[in-house]
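With one protein chain held back, the other chains of the complex are shown just where they sit.
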Amino acid sequence: MRRLRFGTVVLYALLIIGALLAIFPIVWMISASFMPTGMANTFPPRLWPDHPTFQHYRDVFTRLNMGRYLVNSGIISIVVTVLSLIVNSMAGYAFAKLRFRGRDGVFRAMSAGLVIPVQVAMLPLFLLMKSLHLINTYWGVIIPSMASIFGIFLIRQYAISIPDDLLDAARIDGASEARIYRSIVLPTITPILATLAIWTFLTTWNDFMWPLIVLSDERRYTLPVALASLVGEHVQDTELMMAGSVLTVLPVVIVFLVLQRYYIQGVMAGSVKG
Amino acid sequence: MLRRRAARWVVAACALVACSGAEAKEQRITLRFWALGAEGENVQQLVREFEAQHPNVDVRVQQIPWTAAHEKLLTAFVGNVTPDLAQLGNTWVPELQAVDAILPLDQFVAQSSIVKASRVFPGIWETNVLNDTIYAIPWYVDTRVLFYRKDILAAAGYDSMPQSWAGWHDAMQAIQKKAGKRQWAIFLPTNEWMQPVVLGLQNQSPLLKDGGRYGAFEEPAFRGAYEFYIKLFRDGLAPVAGNNDIANPYQEFARGTFAMWITGPWNIGEFERRLPPEMQGSWATAPLPGPTGAPSGVSNAGGSSLVVFKGSPHPKEAWELIEFLSRADIQRRFYHLTGDLPAQIDAWQDSSLAGDRYAAAFYTQLQRVRPTPKVPEWEFLTSKIIDFSELSIRGGLSTDRALAQLDATVDRILEKRRWILARAAHAPHDSAAVVKLR
Partner (left out) sequence: MTGARAQIAAKTPEWRAGRAGWLFIAPAITLIGIFFFLPVGASLLLSITDFDLYAVANPSNVRFVGTRNYTELLNNPTFWLALKNTFYFALVGGPLTVATSLGAALLLNAKVVRFKTFFRTIYFLPFVTTLVAVAIVWRYLYHPQYGFLNYALGAIGIHPIDWLGDPRWAMPAIILLAVWKNFGYNMLIFIAGLQSVPEDLYEAASLDGAGAVRQFWHVTLPNLAPTFFFVGVVTMIGYFQLFAEPYVMTTGGPLGATTSLVLFMYEEGFRWWRLGVAASIAFLLFLIILVWTAIQLRLERRLAA
């Protein structure tokens, strides 16, 4: 029998306690969403429902119309992810590998934007969107997120490691820049693209403040905005709100769980380079 | 290959044209209607009937919580995405009118056989009239009266609610004498502006002076009301608590934690639902006492009105929906659905309303209501009234300093309004360039 060192036991104990603390709210959220109405508001508080019910999920889709918000969130997140991937990767690669006059100056100026909190831009951005008639539209939410300084940074960081001779050789062979980008660069930076895609999907799905401001017709609400609005009316219906929360959180958790390898690798790789 | 592609586009185009042609014949109209809070849920049933009577009209009701309503309405206005018609608190009408967001409704009213000024409580109709033009139609009314524990009042030696401030104060003191620890005579949530404002209106304060250009809070009329209000806390007759400090006010009312509560008509239904059966005979409503007896006991002219937005492509149909909702029978049905008191006086002939002993106090009170200042900044000003009164109640800020600072704050907020009015005065012909104001 292997002797268990005291230190190891302590470590595992701490890890398990930490895991329980980290996961408890999520577990309770799921559990409460299956409780019959009123059970989540009792003393002493219950952890598990004794008669689980799907009623609240039915209500969430019929009374609260959340299927529509799910679709809105899905459409916006996917479109932003796809479009921003294209826009950011092109720019990131160009800043890393294409030599043109003013490149470094433009890059530095753009990076300065990283320090500016995004709320500074929100008020005039709203007025700008209004003049473009984009208030309360999907594009009003999508367009400001299509290019991200952080995303460009990330891609550039990664793309710098592409060997120059590879690219020059292709140029000498007569390949156009677009061809080089498609056939050489994109395959090489696929890992960071995967990371950025997941990151963008998560952040867009979870985005709250801007969609809150831009979307006024509840038929266009994304899930977070709809939830915040519903909690104003239904705060006493705990179980119902939990079902809504589960519905909001489930897609991003699934995306994360399935693709976490790419995502976590990307985060950790990006950070070590400083 | 190319020809087949082209052919497919041609077919699609034809289908599109055919469809739109069919639509043009039918001319289905969709009315977007923003309704607030519980009314938003309940009006949907009535709306179905309207649709039945107007087959080419679809009404899409969007329900908005009260807490977000004011900002959502303004955001929609700024973003140019307003609905066709909306419910709003009648104190918000001046704001929307000042930014030219809503249609004047005089023409419609003149031609209507249902919507008339004479059919609505006068004080209520007044709140929706600006520059002698009617901008909103009252939907349901809201005013504040006293809800109180008959038994506690009787135990203190009073068989009915006094009608004057002096009598009322004495009654509260009598109740307090018999009260236990952590019991009070009256619940006045410290984070609400209605109470001090209504007392001010009762004491003949205009709240703002010079046509809404300056604060009148330091003047004797409001000062007297404010001192009366603050003293209720200082004398221990009211708990120092906001409306979110007391988890379940109905429970506390039943327990006798407080014997009086100034609140609105929706609580008639709530009291009947939430108070235990043995308590149902122990409470009553009464019109507010006034500084000098019954006629001076005015209350606020509140409630919700319906407006039509300027950007609406279907003002005529929107007006028809408003007319529908103003019909006496529909008002009665709405009352049964929501407990909201009808704005149309005819609807009060309904047997359940006419005989309702709790609603009777509201009927009396509605004959004595006064509007709050009809300035666009009013909603913002009320948050300042709350701030300073809470400082007096909780922080001990003296009346003199509180009212002086309140007036200073209010004057500062109204500075833009003064500037705009001054400009309008100097350039009366340039009315297009200046927003319409009182």
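The letters A and B name the chains in turn, as written, and every chain counts its residues from 1.
Convention: a contact is a pair of C-beta atoms (placed from the backbone, for glycine too) under 8 Å apart; a residue touches a chain by one contact, two chains touch by 3 or more.
Model, not experiment: these values are computed from the prediction.
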| item | value |
| --- | --- |
| Sole contact to the chain not displayed, among A:75, A:186 or A:269 | A:269 |
| Absent chain, residues of subunit A that touch it | 5, 7-8, 11-12, 14-15, 18-19, 21-26, 28-29, 32, 40-45, 86-88, 90-91, 93-95, 98-101, 103, 106, 110, 113, 115-128, 143-144, 146-147, 149, 152, 168, 171-172, 176-178, 181, 202, 205-206, 208-209, 213, 223-225, 227-228, 231, 238, 241-242, 244-246, 248-249, 252-253, 256-257, 260, 264, 267-269, 271-272, 274 |
| Footprint left on subunit B by the chain that the document does not show | 67, 70-71, 74-75, 77-78, 95, 98-101, 242, 244-245, 247, 376, 380, 390, 412, 416, 419-420, 433-435 |
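Here is the rule we use: only the chains that are shown with their structure count from here on.
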| item | value |
| --- | --- |
| Mean-CA-position distance for subunit B and subunit A (Å) | 41 |
| For the subunit B and subunit A complex, residues of the former touching the latter | 37, 62-68, 72, 75-76, 78-81 |
| In the complex with subunit B, residue positions of subunit A that touch it | 126-127, 129-130, 133, 135-136, 213-214, 216-219, 229, 232-233 |
